[in-house]
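Heads up, one of the protein chains got dropped from this complex, but the rest are sitting where they should.
Up next, chain A:
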Amino acid sequence: MARKLLLTHIDVPGINTLEVYRQKGGYRAVEKALKTMSPDDVVEEVKKSGLRGRGGAGFPTGMKWSFLAKPEGVPRYLVCNGDESEPGTFKDRFLMTKIPHALIEGMIVSSYALGANTSYIYIRGEMMPQIRIVEQAIAEAKAAGFLGKNILGSGYDLEIYVQPGGGAYICGEETALLESLEGKRGNPRIKPPFPAVAGLYGCPTVVNNVESIAATVPIVNDGGEEYAKIGIERSTGTKLISASGNLVRPGVYEIELGLPVEEFIYSDAYCGGIANGKRLKAIVAGGSSVPILPTNLATTTAKGEARLMTYESLADGGFVTGTAMGSGGFIAFDEDQCIVRNTLNFTRFYHHESCGQCSPCREGTGWMEKVLHKIEYGQGDVSDIELLWDIQRKIDGNTICPLGDASAWPVASAIRHFRDEFEWHILHPEESQTRNFGLAHYADPLAPVV
């Protein structure tokens, strides 16, 4: 049986309340950490666990924590990233809705480890219902003495506040998030300095994803070594996967890292296969920003090995034949879906969400959107494919923040793996105009249109 660490009690009625959460063993990690461990002990366990950031970049959490500067007399901050706006990702919203105390408990032990006395949970403004739920959980935790002054007699003080965003994908980028939390536009900062040195209000700050923070609870409870036993190599523990698209059972799944992609898609324990008896055409494994893969490369690597849900296996083959774990936003495309249309959609998204600070991103995303629009609507030229390739290449690596790269990769991978589909659109302008919702011709690009 696959082990669960975060969603174990998700179906228990009332698990969103402190009372039921405690009956199921909740807040044991707070008691253990504050009463029996030093802050450095907690950092040590997180290091041993091998936990990697669940927000997208996969940076080892314990290492990130150990970079936090600790100058005398300067406050330090923990800021939780609950912006969750990467298309295909909806695990944090799920976790906050169903089991908000898992996040609060994680915030307390993580804040303790970092020596933060004020911590913020930045939640995207559209999640007003979740903001209410998390604020309610904070109020309950405070009433029960898990927050406030001298928590459990340990001498440690902590307040947690929720901060709503205003609707901007870029505020998921950690420095844009900090700007936003300071009441400004969400313009990413030039790094260095990194937040660990100069973050919120210029003070040392750690920004961590909702799921990363929640994962510190089982790590404190069972020890980092126990956590590291789950998974493969440097992909330890469990991961929440948001599954969307043309699947029989889309939704949020907690998997042990190392699960084969094929099993995740087709097993009844997970997504149950492709909806409506159709065939799989492509997957995006880690949110809209990571490269799209055609079916054959989705379930096996170019070397012919089974592709596994681990950071390493998903990235096997680099960006030529591989992809990335990203945020765990797993999107499945059935045989009727149009890759050109989807690429146009994603590109429109990045153009819309670009903060506009760097010209390669601001102009490049708009330009790619225009060219893709032309192709999708039957006015493309064969040279447009090279043009697109050229634009994405010039954005990639040339911007202040990774949103620029994130806009380039879907375009590059779509051209790399589905060039024939772009060509088909260009050579069959009339058909491609009427086929706004699908591409039944894909199996045979030159078949007559039904």
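Heads up, the rule we're going with is that contacts are C-beta pairs under 8 Å (C-beta built on N, C-alpha and C of every residue); 3 or more make two chains touch, one makes a residue touch a chain; residues count from 1.
The rule is simple: contacts and distances are computed from a predicted model.
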item: Protein name as given in UniProt for the chain not displayed, "ABC transporter, ATP binding protein", "NADH dehydrogenase subunit E", "Electron transfer flavoprotein, alpha subunit" or "3-isopropylmalate dehydratase small subunit"; value: "NADH dehydrogenase subunit E"
item: Touch with the omitted chain, as defined above, among A:G62, A:G186 or A:G326; value: A:G186
item: Option touching the unshown chain, where A:E126, A:E263 or A:E363 are the choices; value: A:E126
item: From A:G106, A:G231, A:G245 or A:P360, residue that would touch the chain that is not displayed; value: A:G245
item: Residue in contact with the excluded chain [from A:K35, A:H352 or A:R419]; value: A:H352
item: Residues of chain A (touch criterion as defined above) contacting the omitted chain; value: 75, 84-90, 92-93, 118, 124-129, 161, 163-169, 180-186, 201, 242-246, 250-252, 288, 329, 331, 333-334, 337, 341-342, 345-346, 349, 352-353, 436-437
